[in-house]
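So the structure is just underneath, and the comments pick up after that.
With one protein chain withheld, the remaining protein chains of the complex are depicted in position.
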Amino acid sequence: MADLSVRIGSLTLKNPIIAASGCFGYGVEYAKAFDISTLGGVAVKGLFLNEREGHAPPRIVETPAGMLNAIGLQGIGVHRFVAEKLPELRALGATTIVNVCGTTIDEYCEVSRVLSDHEGVHAIELNISCPNIKEGGIQFGCSLLGTHDVVSAVRKVTSLPLIPKLTPNVTDPASFARASEEAGADAVSLVNTFLAMAIDVETRQPKLTNGMGGLSGPAIRPIAVRMVYECRRAVKIPIIGMGGIATVEDALEFIIAGADAVQVGTANFVDPFLWQGLINGINAYLDRHGFASVANLVGQVRSR
Amino acid sequence: MADLSVRIGSLTLKNPIIAASGCFGYGVEYAKAFDISTLGGVAVKGLFLNEREGHAPPRIVETPAGMLNAIGLQGIGVHRFVAEKLPELRALGATTIVNVCGTTIDEYCEVSRVLSDHEGVHAIELNISCPNIKEGGIQFGCSLLGTHDVVSAVRKVTSLPLIPKLTPNVTDPASFARASEEAGADAVSLVNTFLAMAIDVETRQPKLTNGMGGLSGPAIRPIAVRMVYECRRAVKIPIIGMGGIATVEDALEFIIAGADAVQVGTANFVDPFLWQGLINGINAYLDRHGFASVANLVGQVRSR
Amino acid sequence: MPVDIPAVVLHNTRLSPDYNVIALQAPALAALAAPGQFVMLKTAPGLDPLLRRPFSIFELLRDDNGALRGLTVLNKRVGIGTGLLYDAKPGDQISCLGPLGRPFVPVDAPAQAWMVAGGVGLAPFVTLAEALAARGTSMTLFYGGRSAADLYYAEWFEAQGARLVLTTDDGSRGEPGRVTGPLARELAALAPEAAVTLYACGPTPMMRAVADLGTTHARTTFVSLEPVMGCGMGGCYSCVVRVHRPGGTHLVRSCIDGPVFDASALVWDALAGGH
Partner (left out) sequence: MPVDIPAVVLHNTRLSPDYNVIALQAPALAALAAPGQFVMLKTAPGLDPLLRRPFSIFELLRDDNGALRGLTVLNKRVGIGTGLLYDAKPGDQISCLGPLGRPFVPVDAPAQAWMVAGGVGLAPFVTLAEALAARGTSMTLFYGGRSAADLYYAEWFEAQGARLVLTTDDGSRGEPGRVTGPLARELAALAPEAAVTLYACGPTPMMRAVADLGTTHARTTFVSLEPVMGCGMGGCYSCVVRVHRPGGTHLVRSCIDGPVFDASALVWDALAGGH
């Protein structure tokens, strides 16, 4: 039995397997299916200060080995979250990572401040990378300065582990990891979805009401692995890798490329019971290959 | 029978279906399978001034709905090409588009000059976007200045239709299309492959000898369609779209998004006989939807 | 408490060039099922297609001793996944996740249950009819199809004690025209005090017409919606529909707050677009 724990700033995760934001509701929805306290973490749906409707359906469309989504960050807002969902998450023993959104730096700070005042929030994942909303998000995530500014501003208002979530829609994600590290982030997570588009050739309209959407799923895995590999060489802080993970091998690929922990999103839609198998499989691999801890495997890619 | 012809600078293609560079050898290899003069164009394997070995195998690995390649631009060099392959391509009646590579601006110019002196070369596709080689290519393709410099330099030495091929590994491909247009390009083609990586978790080595490779195939199509859509709004010159096209619907999706013509690469590996079906299918669609010419369909995406 | 079962295909019965019934061995899942719930099926192993597809639980299968063996799905081929289910062979394995969603609430006598089905919308009514029959609630099935050949399983409902009101577009069986025609007449003819609850499933325009009739005639109407669903578990927010709430409307997830809704709670104009 290898040591599966992962340290992220002041937080210690049971294991490196985290449910990805927007793919696991508010966590509570899955509690009837299995014990979500067994997960390394639960990243809940992105939250703004106030309730938000998101985009009109259709919001998803399937693509080769992937899917596009343009949910538009529908959410109940941070105040209803702490009142209605957080107590249940605490009762369930979940390691709760809250995905924080904003249209302005002030909103990011305000949401983070509210969360910091409540028991049961274990970390903040700063969503500066949602490709599906006009204002906010990506506008910070695609500018090094914007990234630095929003991360350092939020850093000032919270002592919770702070994890900026990076977009893959840039030339050099590693530079954004570096900017986040310099701004005081405890870790970075990547990748968010790839800005993409699907058109119905019969109607000649986009298949999504929003026009564009974010590509996720196995299709993007090789690009995401490359980006995690590049970031590992650019920063010392922990990296939470994701993008198309569906199997134990997929998760190991990210860890070997440089991820300290991983998130699983789209694959949870296909198999909401995959979690225990991932955790057991990583443990079995570590034992088989003689690693005392998952930490020892991080970034252990060997050149050919 | 709709008008399928496509104008690219001084060149007129029979139809919008082009074999993508590096996925169709030097064209002659497929002449034994079908009449390659029926294609809108044949983009041959990337050529440097001199012969080039490329990377050690394994050079490809399959990924979900796609593949990684790190061929490393193995090629016979422009001089052997014009001596050994071009005469055969002419005899076959192929519309030959030569994919030009270089490690310096001078090399791009020299290769283009050699090609301009020979009958049977119909256009130059300037490969400034190969992710698999250290020197050259991408170093120009990821810098707006570099793109502008190499395109305007080659523009001075050739009157052949000049088509810079753009990389998707940048934040804003449309700005590179604009830089190309300003530098005198007759058209742009996109996307080249996405820089990506696959790791064998048992050996912990990259699956490709080169370490990283370029992702192609259906997996990337939604991202490529988005980029073509963005470029269509940024430039007036023709756009040649590609990335995961395997069916008539896929090709139409790119044309509706804004591509004047399309290229097919990876899908040719799966079905080297797909060409006539694509051409007929586009024609049938145009007739069914009452378009007199494929040109009328370009960019006709309707907002929802 | 949903379960995920690698269900073996017991048999695949073709009803027409686009309809089939596929039987899945899934006792543990069947044991949990309530009327009108659905399952998420992985229509093929591997990544093509990637996502599961939602299907109403059609029949519950029992062995000779009455023990639950599994369930069937009434499948209409409209694309990739439903095409794969149409071609499924006995022995194939299809992962089956469920039961999912809010079930129908069967009414009790003296209230009557009027079920209104269009095409594949018949699917959720077999389990409802069994529940109604069990409680002795008198029931009617208003059932419309293109032609006589499309009115599958009508006899089964009759055998359960349901009164049949059939319509076909071509008049080859029952009354010619839409199923909403006779429904409108019978509702108008009802004594005001006659307690009737409407249950509808089918194309969105048809469900909307039934909902409007329910409003006009002040009868509670439940509809079972069929939006695109990415996960079926409340994880993705792809399946939202607009419902009224005090002071306005909001979007709720039809996989967990539905697929069965009180028609009067829905903002029908917002549904027009989706499936």
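Which chain is which? They are A, B and C, in the order written, and residues in each are numbered from 1.
Following the convention adopted for this analysis, a contact is a pair of C-beta atoms (placed from the backbone, for glycine too) under 8 Å apart; a residue touches a chain by one contact, two chains touch by 3 or more.
Only a predicted model underlies this, so the values are computations on that prediction, with no experimental measurement involved.
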item	value
For the chain not depicted, the shown chains it touches	A, B, C
Which of B:L13, B:M67 or B:L126 contacts the chain that the document leaves out	B:M67
Selected residue (touches chain absent from view) among B:G54, B:P87, B:G184 or B:G281	B:G54
For chain A, residues in touch with the removed chain	64-65
Touching residues on chain B - with respect to the absent chain	22-25, 29-30, 32-33, 45, 53-54, 56-60, 62, 64-67, 69, 71, 74, 209, 217-218, 266, 268-273
Absent-chain interface as seen on chain C, which is shown	44, 46-48, 89
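Note that in this section only the chains that are shown with their structure count from here on.
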item	value
Graph class of chain-chain contacts, one of line, ring, star, complete, other	complete
Inter-chain centre distance, chain A versus chain B - centres from mean C-alpha coordinates, in Å	34
Euclidean distance of C-alpha centroids - chain B vs chain C, Å	49
Touching two or more other chains - residues of chain A	64-66, 209, 217-218
Where chain C touches two or more other chains at once, by residue number	47-48
